[in-house]
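Just one protein chain is left out here, and the rest sit where they should.
Presenting subunit A:
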């Protein structure tokens, strides 16, 4: 994914001289909203703007949409209830009843990711979840939270997660090494999967958009953009779903470390 994108960027530089201008990665740039200058830690940037819009959207659906508390729900209340039921059932099915007290945390993750992904699909918008810095923090929160929770709940028994008792004794040390590696790779795959998918889709759309400047290929390019956009709508939801269900699976490992 990363090499592809880098390749795209290289191609962009070559293309500038040829008349076509490819800047597929420029959409991911962080810019200060007010004035120019360096982006410090507390600078108000397009990241701030789109995260703020994300908060507003979530409040709009989950708080304002449900404000009438209707027994027969309105459309927005149905959406909120659907999202609630979807994640609630997922947490219950994957982690069991005792995982339900972590439901608000998982709901927070899901709502943030799904809204960011969809807001990112608005043309000219900025996609916060396309940045590894963002997804890495999300994945790290899950990883640290789950690991600490595992040790708090199960003590040393949590290490049983790495000691596969159903395997022959001779194999267990080898399996333990593999299990430990896979455990520590979790946050990496967890974060790069989301950011990579979102970023790749957006970059591909930008590349196709660049080709639209050539009159000969512009119809093909526009059809391709439409198709990719449809795919991205799917990806936006599926990646949020995948991130959330993996969080649930990791949580289940922490609550019930025995295989």
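Here, contacts are C-beta pairs under 8 Å (C-beta built on N, C-alpha and C of every residue); 3 or more make two chains touch, one makes a residue touch a chain; residues count from 1.
One rule holds for everything that comes next: contacts and distances are computed from a predicted model.
Enquirer: Suppose you had to identify the omitted chain by its UniProt name; would it be "Electron transfer flavoprotein subunit alpha", "ATP synthase subunit b", "PaaI family thioesterase" or "Iron ABC transporter permease"?
Expert: For the chain missing from the view, the UniProt record says "ATP synthase subunit b".
Enquirer: For the chain left out of this view, which of A:105, A:151, A:183 or A:237 touches it?
Expert: Candidates A:105, A:151, A:183 or A:237; residue touching the omitted chain: A:105.
Enquirer: Touching the hidden chain in the complete assembly: which of A:59, A:122, A:227 or A:258 does that?
Expert: For the chain that is not drawn, the touching residue is A:59.
Enquirer: Touch as defined at the start, partner being the missing chain; which of A:41, A:156 or A:215 qualifies?
Expert: From the options A:41, A:156 or A:215, the contact with the absent chain belongs to A:41.
Enquirer: Tell me which stretches of subunit A touch the chain missing from the display.
Expert: Within subunit A, the residues that touch the unshown chain are 2, 5-6, 9, 12, 16, 23, 25-30, 36-43, 45, 47-48, 51-52, 54-55, 58-59, 62-63, 66, 69-71, 73, 77, 80-81, 84-85, 103-105, 107-108, 111-112, 128, 130-134, 137-138, 141, 195, 199.
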